[in-house]
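Of the protein chains in this complex, all but one are displayed in their positions.
Note that the chains are named A and B in the order they appear, and that numbering of residues resets to 1 at the start of each chain.
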Amino acid sequence: MSFFARFARNRGALAGLIILGLIMLMAALAPILFPESPWRMVQRPFLAPFEVDGFWLGTDTMGRNVAAGLMHGAWVSLLIGLVSTAVALVIGVPLGAVAGYHGGLIDDALMRFTEFFQTIPNFALAIVLVAIMQPSVTSIVVAIALVSWPPVARLVRAEFLSLRHREYVEAARLIGQSNTTIILRQILPNTLSPIIVLASLMVATAILLESALSFLGLGDPNVMSWGYMIGAARTVIRQAWWLSFFPGLAILLTVLALNLVGEGLDDALNPRLTRKRHQESAT
Amino acid sequence: MKMPFIAALAGLSLLNSSVISAQEGNDQTPQHGGVIDTIIQPEPPGLVLGMIQNAPTRTVAGNIYEGLLRYTTDLEPTPQLAESWDVSDDGLTYTFHLRDDVTWHDGEPFTAEDVVFSADVFHRELNPSARAVLQHVETIEAADDHTVVFTLKQPFGPFLLSFEAGTFTMVPEHIYAGTDFRENEANNHPIGTGPFEFESWDRGTVIKLTRNEDYYQDDLPYLDGINWHIIPDGASRAIAYENGTVDVLPYGTVENFDIPRLTAMDNTCVSDKGHEYFSPFAMLWMNNREGPTADKRFRQAVMYAMDREFARDVLWNGMGKVPLGAFGSNARFQNESLSPYDHNPDRARELLDDMGYDGEEVTLLPLPYGETWNRWAEAVQQNLKEVGINVRTEATDVGGWNQRLGDWDFDLAFTYLYQYGDPALGISRTYLSDNIEKGSPWNNVEGYENAEVDDLFARAATAHPDSEREALYHDVQEILQEDVPVGWLLELGFPTIYRCNVKNLITSGVGVNDGFKDAWIDQ
Partner (left out) sequence: MLYARLILMRLLKAIVVLLLIIVFNFVLIQLAPGDPAAILAGEAGASDEQFLQQLRERFGLDQPLYVQLWEYVSGIATLDFGYSYRQQMPVLDLILERLPATLLLTGTAFVLSLGLGILAGAMAAKRAKRVSGSVIMAIALLFYATPLFWVALMAVVLFSVYLDWLPAYGMFTVGAELTGWAHVLDVAKHLILPATTLGLFFMAIYTRMTRAPMLDAAQQDFVKTARAKGLKSGVIQRRHILRNALLPIITLAGLQAGQMVGGAILTETVFAWPGIGRLMYEALMQRDYNLLLGIFFFSAALVILFNIVTDLVYRLADPRIKEAT
């Protein structure tokens, strides 16, 4: 059975993929459908959805178009999710690989280091980091990445630990391949599928984290993200439900879709090992 | 582009019509009894006024401590701890006659020695805003147990405005003299002369004050106590009023966007009185030292580009005033003949063309004090972008904001300053060149230097009588209007929201800061 066929057998995953595709389409179409800045005050404030033609989702506290904000926000939220996950992988994968491959003292030292990061509550650390660097897209991405790499390192290490004594690895060692080559060429490709699954979940978590930071007022004031929209709308949630409802829904759907896709990938990539890994990666 | 919907905004400004006169209810007979539940936001760092001048400390402790004088909503001084006062003809000697029936909360009598100690020792050591006034004072002496004489070095016009409880707090000599003030045990249980005594402070939850049974004014206060609830989230604070947990929302405790909904509730009154003494004035710092903002034409362009009416109507519920220039309407000596900066994007573009603005990026720091200020920064950023100014907003928290302003690391930055009723107290500090010093966000942060302005302000502060001061201040306003050292955004109007059966709540120019003294509940 092909990869896609296995993926598509999970109907939830297929739905997730479709939702995700739509959200990406939203992000891509934003500059075409709403070429003006989403910050532009274009109509009367607090227009309810469908109250005025052309403003299907209404306007916000300052008369900005919610639909424009939502579309532009899709791009920002996805970007922050993807980039911070990529940065977390860049930190976590090498660390986990080295620890798992070498074992012994190196492993011990690196794992203590990882545990150290896990000892400080995640969200608290993220807040402190953003406060130190002062809110901007860069500082948010860095902060999210810095708090989310430990699970990657642990996962990769576990994979390496179980793979490093496999016959093909021993064989590579015998023919004199360098450690770097073995790590990159032999073992890493075999750990890719659980990493991909974990990464898809991490993108979702990163989007949630960014929205929580924005909610506390630690967002970047120059980009219209969904988290910003909810944070800004929280004070008017009683008079204008739609202002926090739509971006909230957008976050929910995106996170949901990413999770569904993650599960589908898991099923498709690791038909047998799926369950076990779920337990490890969820932490 | 002129926005087509400004007319519709008038509907949002419903507050103007529903503002109730603070004096209403005076003709009824006050009733004793009842505890008022209200909110303090944020939680104060301590309650010893004089040691701490933060707004929340002033609000709570202004009911525990008192000053020599109290001020009406027109900023006329009225008796408090001082029964009467005389000013010599040369404006150099101020004699205060104190009440002889005042006791501290611990039972000790209040005397002239307490006044001398508070002013000459305690405030000189601890209180920067009192220090600014004290530099004009030569000696402070107790003539007898109930008479205090202040002798000034030179006349100082606003001197009589400086005796408000939060600025010149009377603290007990018998408790603080000879101790390390900041380490004094009594700081955890403040002792004043005010109508309410400190009862308890459950950190993060509530501060309780109870009635001072031995208060020197018969019958006062009417209330049995005040509970100041501490609720960190703005939406929860609004709900606390809606579900009846609290009955009074002092200014600044709920987000502006909640105000129309709350004021529409039954049995709810609003007052825009009670901040005349502070007259908070929102301004836009513009760095006069470097970058495009160093050019006067750029600063004028910013003034023309901003739609300040929009900000007032949409963000501040139509409360407050768009200022004419550097002097607010509550300040004395405003020059009303100045030509105003109206919203005129075309004029702004002309000025930018004229100076040859090349699109250099300017940074904008919002004030990290809540959602309204963030929205305001977004609106200004958008206004400036419309006329072609390349603005980037840089978010900071309070610590970052302080540091950036103290280091002069900004192009444009939001702030608001108290005017304290007189230009020599609250306005000149922003423009005097000898007030340029790194490290503080409250002095001449923008770096404006103009010898003529320095001279006019200096002469006006010590001129005598007032007619002479007025002439000098009118001249200085002409210069400032042309130079635009800072952007003048809005004279803020902060509403106090309360149940209508709470009577006589706002009776002074500092509002709830000392207003519970006269308040009573119609049961």
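Note that in this section a residue touches a chain if its C-beta (ideal position, glycine included) is under 8 Å from a C-beta of that chain, and two chains touch if they have at least 3 such contacts.
From a predicted model like this one, the values you see are computed outputs, not experimental measurements.
Shown chains touched by the hidden one, complex as a whole: A, B.
Of the candidate positions B:151, B:403 or B:462, contact with the hidden chain is made by B:403. When the whole complex is considered, the residue among B:87, B:142, B:220 or B:235 that touches the unshown chain is B:235. The chain that is not drawn here is touched, among residues B:182, B:289 or B:392, by B:182. Contact between chain B and the unshown chain involves residues 35, 37, 42-43, 45-46, 52-55, 125-126, 128-129, 131-132, 182, 187-188, 203-206, 227, 229-233, 235-236, 239-240, 242-243, 245, 396-404, 406, 417-418, 437, 439-442.
Residues of chain A that touch the chain left out of view are 112, 115-116, 118-125, 127-129, 131-132, 134, 204, 208, 211-212, 215-216, 230, 234, 237-238, 244, 248, 251-253, 255-256, 259-260, 275, 278-280, 282-283.
In this text, only the chains that are shown with their structure count from here on.
Chain centres here are Cα means. That of chain A falls 45 Å from that of chain B.
By the touch rule above, chain A contacts chain B in their complex via residues 37, 39-41, 43-45, 61-63, 131, 134-136, 217-222, 232, 234-239. Taken in their complex, chain B has these residues touching chain A: 3, 5, 8-9, 12, 234-235, 238, 255, 257-258, 260-261, 310, 314-315, 366, 368, 371, 374-375, 377-379, 381-382, 385, 392-397, 399-400.
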